[in-house]
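Every protein chain but one is kept in place in this view of the complex.
For chain A:
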Amino acid sequence: MAELHFELVTPERLIRSEDVYMVVVPGTEGDFGVLAGHAPLMSVIRNGELAIYSSPTNVTARIHVEGGFAEVNERGLTVLAERATEAA
């Protein structure tokens, strides 16, 4: 199974840049999961929780994000958020 390259960036720093199985992003029109090979997409995100999956059943991290947008292209998923706080 190909891995999805995921980057989470805030204006202050690059928070994450790693290969993961899946990321569930809180879009303004509903949450959506991004796996490797996802079609190009751009979405505004709402304030909410972003979940990172290392395998189909295993959530490795949940990050609270505020204001921003997500972009999926052939290189992977990039989430630009104004604020991001990692939930324990």
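Everything that follows uses one rule, which is that a residue touches a chain if its C-beta (ideal position, glycine included) is under 8 Å from a C-beta of that chain, and two chains touch if they have at least 3 such contacts; residues count from 1.
Quick note on the criterion: contacts and distances are computed from a predicted model.
Participant: So which of "Substrate-binding domain-containing protein", "Adenylate/guanylate cyclase domain-containing protein", "Glutamyl-tRNA(Gln) amidotransferase subunit A" or "ATP synthase gamma chain" is the UniProt name of the chain that got left out?
Facilitator: Hidden chain, UniProt protein name: "ATP synthase gamma chain".
Participant: Just to verify: which one of A:V24, A:A61 or A:L80 makes contact with the chain not shown?
Facilitator: A:L80
Participant: Identify the residues of chain A touching the omitted chain, counting contacts across the whole complex.
Facilitator: 7, 9-14, 27-29, 39-44, 67-69, 71, 73-74, 78, 80, 82-83
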